[in-house]
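Rest of the complex left out; these chains stay put.
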Amino acid sequence: WGSCQMLTIKGINTTVGQEQQAGMKEKQVLEDSEMHLARRDTEGLFQEQPEPGNQYLEDTLLRSYLKTHLPPKVLEEVHQDLERFGNHLLTKIQPLSWECELNPPVFRQFDAWGRRVDHIHTCSAWRRMKEISAEEGLIAEAYEKRYSNWSRLYQAVKLYLFSSSSGGFSCPLAMTDGAAKVIESLGIPEPLKNAFDRLTSRDPEKFWTSGQWMTERRGGSDVANGTETVARKQPDGTYRLYGFKWFTSAADSDMALTLARIADAEGQCTQGSRGLSLFFLRVRDEEGKLNNIQVQRLKDKLGTRQMATAELWLQGARAELISAEGRGVAAISNMLNITRIHNVIGAVASMRRMISLSRDYARKRVAFGKLLKDHPLHVQTIARMEVQVRGAFLLLMDIVRLLGLAETNLASEQEQLLLRLLIPVAKLYTGKQ
Amino acid sequence: WGSCQMLTIKGINTTVGQEQQAGMKEKQVLEDSEMHLARRDTEGLFQEQPEPGNQYLEDTLLRSYLKTHLPPKVLEEVHQDLERFGNHLLTKIQPLSWECELNPPVFRQFDAWGRRVDHIHTCSAWRRMKEISAEEGLIAEAYEKRYSNWSRLYQAVKLYLFSSSSGGFSCPLAMTDGAAKVIESLGIPEPLKNAFDRLTSRDPEKFWTSGQWMTERRGGSDVANGTETVARKQPDGTYRLYGFKWFTSAADSDMALTLARIADAEGQCTQGSRGLSLFFLRVRDEEGKLNNIQVQRLKDKLGTRQMATAELWLQGARAELISAEGRGVAAISNMLNITRIHNVIGAVASMRRMISLSRDYARKRVAFGKLLKDHPLHVQTIARMEVQVRGAFLLLMDIVRLLGLAETNLASEQEQLLLRLLIPVAKLYTGKQ
Amino acid sequence: WGSCQMLTIKGINTTVGQEQQAGMKEKQVLEDSEMHLARRDTEGLFQEQPEPGNQYLEDTLLRSYLKTHLPPKVLEEVHQDLERFGNHLLTKIQPLSWECELNPPVFRQFDAWGRRVDHIHTCSAWRRMKEISAEEGLIAEAYEKRYSNWSRLYQAVKLYLFSSSSGGFSCPLAMTDGAAKVIESLGIPEPLKNAFDRLTSRDPEKFWTSGQWMTERRGGSDVANGTETVARKQPDGTYRLYGFKWFTSAADSDMALTLARIADAEGQCTQGSRGLSLFFLRVRDEEGKLNNIQVQRLKDKLGTRQMATAELWLQGARAELISAEGRGVAAISNMLNITRIHNVIGAVASMRRMISLSRDYARKRVAFGKLLKDHPLHVQTIARMEVQVRGAFLLLMDIVRLLGLAETNLASEQEQLLLRLLIPVAKLYTGKQ
């Protein structure tokens, strides 16, 4: 027989013994005391909760990877920054992400006087995330190339750490990175110089995020057939876009890249992917007025609720053609490759976080008489997951290493082909994992 | 070159041709018209949405199973009822489940004057679901045994159809069925006769649902060690329970079965599963006052938000001992077996619904130039899922067939052993599927 | 010196005396006990809350008015019905009104697939209010004229009692009554016979409520200049309405009366009040499809949140002309008079309820050493309010008495003029009160 803590602790037995002598009132008191103590005691019987620490310092595989691959001088600087960043994530960024979770974006279509305003209200914490992204150079790092071919990998590591502690802000960053890459690969033409500078800025005042408006109502994977948006050339050389974009993530962004079909003088346009061209547009003008865009509604999503995803009507939105005519799909493929890599980053970071929490919990939680970590089947399960995420992590690192080489013209032809092959495969594979 | 529908339909080309002659104002009108027409046109370009029909009539496997197995007379009656029920699900029950989704339960701990009330407000639609469950005999059918050993299977089929169209009400039904089974297996002792009659009633006025309060803060799978609730015997032979229940689904139920440790005169109680006894309690008394129970909060769940799951303090709740002392785990195992079967029902029903919607959608949705159903890889994927769900369905049917035999003393010893073995395996397996 | 209940009740003093001998652990227990008891004691120190009873039985002025004025036979029937209705309000209707408060209407503009649906979802309790209104004959009573000239007064008394216990459902009833009155005063022309029967039905299945769409964006009091809606005659003699209604209460109604300007063949229409004609329209067709109406949004109101008030686009809504051309304002004035009276009913009922609660509270609440009712200044304040509401009540009764006479052709010319004068004055005056 074990002893029943609830009643024996703290000498309450004696009071129970006196019960017979006391009148009803005292008895009530004692029973209440007992209830109270019962409550007090059980209040101690909580499970401990898993606690993440500095996610850089605790990630031995990441640290050993960096140690093995980075040149010593780069390693030293990067290590210092990542340690600091790891603390920053824990103490500042994680709480902001919780605030974002509590205050999802709110869409207001009309003002009190009935005027259409289409205002997407985001919370202060979300806007602070944007500033932090600039300050930490989460996009800039990859384009400044301070560490030559290692800059891309360094950026990816920061995004990897950022991903699990920043709620939904990884998504606008993915598209922002993709847009910067597209513009860079177009040689940063003069009309896009300002945009490029802003996308890759470390200055929170200047920093822009970009949307990527691909999906239309009939689209999805089948961009070539599903894109119905029409572009009509204007006398000044710009275009006006007409159409409906069905799923535009980060609808609070400053600019967007999007596909449309250019109509000829007779109003004809080419179907299929050969008809698609790539356009750049600002979402709002300098006064904050929408660029002939109407927001139909925000998506009522199951997850990623921190981020405003909208359905948009383009009703003559001014845009600039930035690919060759009919070469839109080719031009945007750079964006897709970058966002695919961000997808891999997010997938691996999530897996890493889950295992990290599970492992911590296994050291605290008792079931069937011992800690979870002392149950062989539990350890086996975690071990299998650990192996899987390690493989995925190394695949990710190799992809961004190759990308870094390619971006600094250090990649062999085979490495370039390998990179091209690995990106979609890794996205699919880690996404399913 | 294809023609760009947006601009050529309905003779707008000519207006475009007149553009040069018109002044600015007219031009504006025309552009607006164009915008408007663009909008009109794209408004037609929706995907069709998958539409479920009568889920009984469309389920050929279910119908062929019933045809093969049920005696002709039973089949005839059952078929009529299920066809009617299938229509009822589509037109009445499904809309109620949407209303439940829109109006999840709300917990109010205090009234305006500061008094603790612990009121869980459920919406009218949820309360209507309870009435429907009684009217349809979703529990009663299995205990009335109108069709002898086939009654349990017939009940399971109704629950299977009900499951995907009724939002979260399957959960209270599972526990209600389990409680009825426990009481039946105890021989329906006199003090539980009223409860049994209500749990198995077809009268909405009489019908009760039951909770199953198993999980405590340190519990989970490890009921034997995780249960801390203490029961103290009262002079009148009833018990008062003290403890904290961490996850009590369907907290708006009328009664509950729960485990606790009986304290002896010295306040000692036995640890481990040998210390656990099974208790029956009413949640509220006749006036609606809580039975010395406090609701700490409703769980903020990711899914099944229609149903109130609560954390409860038992602070001297009056309860009746219904198992032999120390035989609580054995006594409640009947409940667990029934709720496990309900879990299988829910899992198979969900898979069936998903495939049914996917299949319908594959006949409507065009991608890459043809319907999804004409893409071999898509068909292969659905075919694999279909095979899986068919297997799971037949496993479910066999379990409830065996259960029906066992409940009418028609099962051989081997069938009884098989049933015992299959239930937990099927729960795990279909749950993972 | 008074005694400090918190510490002396229930012999805790002795435990305090033992404090020195006990080690830290025991001390903690005792302090906790003390905290606990402190809590228990203060838990008793609540104010009592005011409780309304049967609002008919408790309203001595109302009862004495009826006794004085109604013929004995009418009084007998009416008394029985009102006593029953008073209980029904307390036990059934009041709880429904709280449920309506908890579940305000929700507007859904698009379905999940992007189709515009403009669905205003109201809760079950709100829909139940509509059924009760029919069952209780809250509109029917005035048109059936079972009690000749007293029927209108009887209806008004029921509405008066209903008003404070039914949340926001008085509003649709006011407009429904007004619409019935307009149709009746037009002689119930054949095309409106069905509508009239439904508005005045006691059958919940048949019963319709009506909206009154007056206010446009530039309107408000100035209907004559503020109404921009245009009506275009169709070959079949019906009209299509184009315009924007800025504040349409009870937007979930079945039908509406509204004003518009008829355009002639050249598209010209008359400005000012001479240009306004009255139209009848159904909000939805038999299949539930909106009658070329778009809901822009629900109003985000400070009060009356139970009721859906909407901004509506009429985009060719089919309507029937029911006044002479240009006589819209004259034709709708019957509606305005009825809704003005409903406004008086609501104002007087609210004042009555406030005083009734205040009076009850004054008998329960102690301040500065005695009950509120024993503070002369408090009694003076309530007495002044009581006098005011009595005057307002008698004014209301006299208006509906006169209306009853007028509606049964028993009113003298002077009474008719008096009625015409009193209605707007009473609306303004009781509204300000």
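Order as written gives the chain letters A, B and C; numbering starts at 1 within each chain.
One rule holds for everything that comes next: a residue touches a chain if its C-beta (ideal position, glycine included) is under 8 Å from a C-beta of that chain, and two chains touch if they have at least 3 such contacts.
Computed from a predicted structure; not experimentally measured.
Participant: What is the total copy count for the complex if 3 chains are drawn?
Facilitator: 4
Throughout what follows, only the chains that are shown with their structure count from here on.
Participant: Nearest chain to the global Cα centroid?
Facilitator: B
Participant: With chain centres taken as the means of their Cα atoms, state the distance from subunit B to subunit C in Å.
Facilitator: Whole-Å distance between the two chain centres: 39.
Participant: Using Cα averages as centroids, what's the distance between subunit A and subunit B in whole Å?
Facilitator: Inter-chain centre distance comes to 33 Å.
Participant: If you average the CA atoms of subunit A and of subunit C, how many Å lie between those two points?
Facilitator: Each chain reduced to its C-alpha mean, subunit A and subunit C end up 49 Å apart.
Participant: Indicate the residues of subunit C shared as contacts by at least two other chains.
Facilitator: Answer for subunit C, listing residues that touch two or more other chains: 114.
Participant: Over in the complex, which subunit B residues touch subunit C? Could you list them?
Facilitator: 46-47, 49, 99, 102-103, 106, 111-115, 121, 123-125, 128
Participant: Under the touch definition given earlier, write down the residues of subunit A that touch subunit B in their complex.
Facilitator: Contact set of subunit A toward subunit B: 1-4, 6-8, 12-13, 16, 31, 34-35, 38-39, 42, 45-47, 217-218, 220-222, 224-226, 228, 230, 242-244, 261, 263, 266-272, 275, 313, 315-316, 366-369.
Participant: Quick check: in the complex, which residue numbers of subunit C touch subunit A?
Facilitator: Those residues of subunit C that touch subunit A are 10-11, 25-26, 29, 32-33, 36-37, 40, 109-110, 114, 217, 246, 296-297, 311.
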